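All protein chains of the complex are present and in place, except for one that has been dropped.
Let's look at subunit A:
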Amino acid sequence: MTVGGPRGGHPRLQMPCLSKMERMIVSMQDPDMGIKMRNQRLLITVIPHAMTGNDIVEWLIQKYGISEEESLHLGNLIVKHGYIYPLKDPRSLTLRADESPYRFQTPYFWTSTKWPATELDYAIYLAKKNIRKQGDLIEHEKDNYNLLHKRINHTWDFVVMQAREQLRAAKQRRKGDRIVIDCQEQAYWLVNRPPPGAPSVLEQGPERRNCHTSRVQLNMDYYKREIEYCRKAMARTRVKSSICLEGYIKFNEQYVPHDPIMSGCLPSNPWITDDTTYWAMNAPTVLTPTKLRVERWGFDFSELLTDPLGRAQLLEFLKKEFSAENLSFWEACEELRYGEQSRIAEIVDSIYQQFLAPGATRWVNIDSKTMERTLEGIKTPHRYVMDDAQMHIYMLMKKDSYPRFLKSELYRNLLAEAVIPPETKKRVFPFMRKQRHSSPSPALLLPAGDAEDKIKGPTAVPEEES
């Protein structure tokens, strides 16, 4: 069973602009200060409570003290939202500031996000219209009718039954009232199911739907939360923008010569010249690293550590200094952090045996507090038990070993031996220059039969296009 309205999900709220319009409409009804009503004369019947577009515009100007342009715009909005509907040209919901007649919509049919128009009601309306017009519905109404017949097929009998009953009930009223009701219903469905191409007034953007956030209760809880939030915000550490901008500029100055786009890359950009030497020379494991690469190791410890070649050189250096276990420990902790879940207990155990147990072969020097905490954590091993110890060792290497590494002979030799790749020579004779073209399509390298089809393929397309 379809669950309707408040019984189902969260209670809906009326869109705020609609509530404002409702208040405006109610104030228009004032017998002294409201709009003056006229009578609408049809052939025989006289229907009261009609007003001209002019009346509406003038009333708005008087009541709110606004210009005519603004009042026209405001009136237009009211008509578009279905609170007032035109009598002469019912399909065009616009306000004309002339003698064209308008009338107020009944409160049941006021546009509402609290009571959205249901498919069932629309189906009943279309069925009624079908009966009245003997099948002569507008195009999009016909489409909607058929669609609804499919969609709510299980209650279609009810739709037909109810449509007939509603028409019979309407017969019990005076002619004038019957006309008014028909006009009201028509206007309501023009607003809630606009014809294709017409903008729908009820469309709300994704942010707007959340009426709950905009409606805040200004009570104790709200203020308490605000105070807490402000207190936390004040306690945040902040860096002066002059300082962070300086740091930013320094970083950029340092790295600009290393950026292949900003400073070009030697020997040549593979994407342009099809020469892959650049990649070959900068592969992770290469015998002789390039000069730029070795220079980068001097910028920051993390650069050294993340480069496999750099890490290997660091290991060599640490071996000489008899502190290679630090790096091994760090690597083992990385393996723990990023490794498989199933192997965690095993890895933790091996780390403990190798590095942390008293009398271990490669015992690392961690301060007692961290050691205590880590040993506690090992009892319930998880991915991040070694974090404190790993950070301690990392900082140790960074502050202690790294500066010495940079000053060491090993590093200086590396710098001296590093290679600066020569720039590819530009050919002197133009027609000897290497043609720049995209690599051949791998499809053409397929065996003969397929290649023929593929060749035919690309040629067929240009024929079609021409």
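Simple rule for what comes next: a contact is a pair of C-beta atoms (placed from the backbone, for glycine too) under 8 Å apart; a residue touches a chain by one contact, two chains touch by 3 or more; residues count from 1.
We take it that contacts and distances are computed from a predicted model.
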"R9BP protein", "Sodium/potassium-transporting ATPase subunit alpha", "AP complex subunit sigma" or "Proteasome assembly chaperone 3" - which is the UniProt name of the missing chain: "R9BP protein"
Omitted-chain contact residue, chosen from A:64, A:158 or A:229: A:158
Absent-chain contact - pick from A:149, A:258, A:362 or A:398: A:149
From A:25, A:61 or A:418, residue that would touch the chain that is not displayed: A:25
Touch residues of subunit A, complete complex, unshown partner: 1-2, 4-7, 25-26, 29-31, 34, 37, 40-43, 45, 47-50, 88-89, 103-109, 115, 118, 120, 127, 130-135, 145-146, 149, 153-158, 160-184
